[in-house]
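First the structure, then my questions, so here it is.
Left out: one protein chain. Kept in place: all the others.
Moving on, here comes subunit A:
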C-alpha cells in the first residue's frame, strides 16, 4: 500500500506535470482572493492525475521515478550502518567507556581510601592531644611541687634567722639587765657608805659634845 501511495506521490511530484496542479496548495496562504478548495477535495483529482500519469508513463520511467522518492528504501545501507555501529561500539569501548570508567572507579576507591585514612589520622591526632595534655599536667604538677618545696625551704630559713636574732636580742637584754643590776648595787653600796658618813656627821653636829 505504501508503495502504491509513494508511486502516486512520486509521479505527481515530477515537476513538469504536477507543478501547475500543486501551485494553489503551496501558495494558498497568499492567495485569499481565489476560492480555496480543501485538500480533501483536491485529493481525488490529484490521485486521478497520478493514476493517469502512471498509466501513461512507460514502466522503466516509473521505476526510475520511484527510485527518486523512496522513503522506505531498504538496501545495503542497513547492514552498513549496523556494522559501522558495531565498530563504533568497539572503538568507543576501547577508547572511552572501559579506560575512563576504570580510571573513575580507581579514583573513587582511592578517594574513599584516603578519606578512611584521614579518619584514622584524626584518631591519632586525638591520641597525641591526650598525650600532650598528660605531659602538660605532669609538668604543672612538677612545677607546683617544686614551688611548694622552695616555699617551705625559704620559710624554714627565715624562721631560723628570726630565731637566732631573737635569741641574740634576749641575751643582750639579759646582759644589759645584769649590768644595770650590778650598777644599781654599786650605787646602793656607795649610797650606804655616804649615808653612814653623813649620819656620823649629822650626829656630830647634832650632838656637840659627844
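Keep in mind that, in the parts below, a contact is a pair of C-beta atoms (placed from the backbone, for glycine too) under 8 Å apart; a residue touches a chain by one contact, two chains touch by 3 or more; residues count from 1.
The rule is simple: contacts and distances are computed from a predicted model.
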item: Undepicted complex member, UniProt protein name, chosen from "DNA sliding clamp PCNA", "Ubiquitin thioesterase", "Ubiquinone biosynthesis monooxygenase COQ6, mitochondrial" or "ATP synthase subunit a, chloroplastic"; value: "ATP synthase subunit a, chloroplastic"
item: On subunit A, residues whose C-beta touches the chain left out of the figure; value: 5-6, 8-9, 12-13, 15, 18-19, 22-23, 25-27, 29, 68-82, 84-86, 88-93, 95-101, 103-104, 107
